[in-house]
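For this depiction, one protein chain was excluded, whereas all remaining protein chains were kept in their positions.
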Amino acid sequence: MITLSSDFGSPYPAAMKGVILQRCDARLVDIAHDFPRQDVRTAAFWLREILPTFPPAVHLVVVDPGVGTNRAAIVIRAGSHALVGPDNGVLVPAARRLAANDLTVYEIEVSDPDSATFHGRDVFAPAAADIYEADLEGLSRLPWLTPIDEYDALTFPEPELTEDRASGSVLVVDGFGNVITNIPGEVISELDRVAVRTADGDQTVPVVHSYAHVSPGDAVVTVGSHGNVECAVNQGRGDDTFGLGVDDSVTLSFKR
Amino acid sequence: MITLSSDFGSPYPAAMKGVILQRCDARLVDIAHDFPRQDVRTAAFWLREILPTFPPAVHLVVVDPGVGTNRAAIVIRAGSHALVGPDNGVLVPAARRLAANDLTVYEIEVSDPDSATFHGRDVFAPAAADIYEADLEGLSRLPWLTPIDEYDALTFPEPELTEDRASGSVLVVDGFGNVITNIPGEVISELDRVAVRTADGDQTVPVVHSYAHVSPGDAVVTVGSHGNVECAVNQGRGDDTFGLGVDDSVTLSFKR
Partner (left out) sequence: MITLSSDFGSPYPAAMKGVILQRCDARLVDIAHDFPRQDVRTAAFWLREILPTFPPAVHLVVVDPGVGTNRAAIVIRAGSHALVGPDNGVLVPAARRLAANDLTVYEIEVSDPDSATFHGRDVFAPAAADIYEADLEGLSRLPWLTPIDEYDALTFPEPELTEDRASGSVLVVDGFGNVITNIPGEVISELDRVAVRTADGDQTVPVVHSYAHVSPGDAVVTVGSHGNVECAVNQGRGDDTFGLGVDDSVTLSFKR
């Protein structure tokens, strides 16, 4: 199985599929092709959340603002998965979530691709197909892969947790407008209400198990499917109501 | 085969696919993941039109404004198809269209899902995969399924038809801006022109077999691919020209 992720929109991903299917008959599964353009961090967040739901697979990821420069093309073997993409950190959080203690990173030797602007088609898709065909056991025998020790990492900001407060920031906003923070869900697990401080001011909202426990339009804090605190609105948009976007600060205050 | 439908946008559907592919190797086919958010009725309409084009399959449907509340999770066996989703009516029109006289409805026993906000991933996707593996013959032997008699239905408004008039309403507007009404196509089958009354006033337009029988920009009434009367504009948007949206009233007047 090969999964595909990119910020390409349409129709470029189809060219990657054509190239792959010339070389192998893997099942292809799209993760997303509408990651925010050239936003390595947002793509890295979603891949970390989604790739671990999959069985062992080759994961082709192309969010690549540095295409055509001297940034390396890499493969990360993470347990029984292989991730293929640019060396800009986009693969790293997912690889660590998949198998933090069983990672090997390889650089792909890139020889004169057809284009300097579409390495998804000309470099990464052929590499993903050939890695699929080689199988993970054959990875170390591919002559165009060289194990490396240095590669770009990417980490998400850590929240600050005290007895009566959790100070964090917004990692991403999903398509529903749910504001996903870096604050672990455990901090609100026994609360009924919590005070949310943002640049817009303070508001105290219910802590609920799911959106529909309040009336449509009402703001809540809940634990999202990723395990983090989420600021949301039942049948509405949390980002608008809380005035929050990516990287903004959020502080939760509570008395236990 | 498992089809997938939701209002999740991107990238959440990929997590459902990962979970399914951990459990079985079914072919996966997306119906749509951009149904209007939390709009059970629009999704139900499209599923009724589209699912019957498919061979026997498991149909996973997650348009679920009540996720995390006590609404039930259900399976409807409809002839040789199985539909899996929330008990909010979204599955019912499609199930009746598939096999009105051969329906069995089961409640899914849900035991402590990982999240309260993403039952698509944590409840419905595993259920769909396990039902696919069990096959329809095995359905009644799955210990976590209980046949039930009571479940939420969902019906579309019926038009009022007389000798010289059809009064109905708008079921959905498609992506082209075609206004799909609940008026059966037969009422206009022998007409050349028809008077369309909306809240905006009256206009008399040609009845045509297809859009391109008039000039670009011209309004028409036609019978759409679903068999209902459609108010449309050749290479334009019927919703704008007729001033019509979902649930609005439409009356067609004709002399036979």
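In this document, chain identifiers A and B correspond to the written order of the chains, with residue numbering beginning at 1 in each.
To be clear about the criterion, a residue touches a chain if its C-beta (ideal position, glycine included) is under 8 Å from a C-beta of that chain, and two chains touch if they have at least 3 such contacts.
If you're wondering where the values come from, they're calculated on a predicted model, not measured in any experiment.
Of the candidate positions B:Cys24, B:Ile50, B:Leu136 or B:Val246, contact with the unshown chain belongs to B:Ile50. Interface residues of subunit A with the unshown chain, by the touch rule above, are 8-12, 14-15, 17-19, 21-22, 28, 37-38, 65-69, 114-118, 121-122. Within subunit B, the residues in touch with the undisplayed chain are 1, 3, 5, 29-32, 34-35, 46, 49-55, 174-176, 209-213, 222-225, 230, 235.
Rule of thumb we're sticking to: only the chains that are shown with their structure count from here on.
If each chain is reduced to the centroid of its CA atoms, subunit A and subunit B end up 31 Å from each other.
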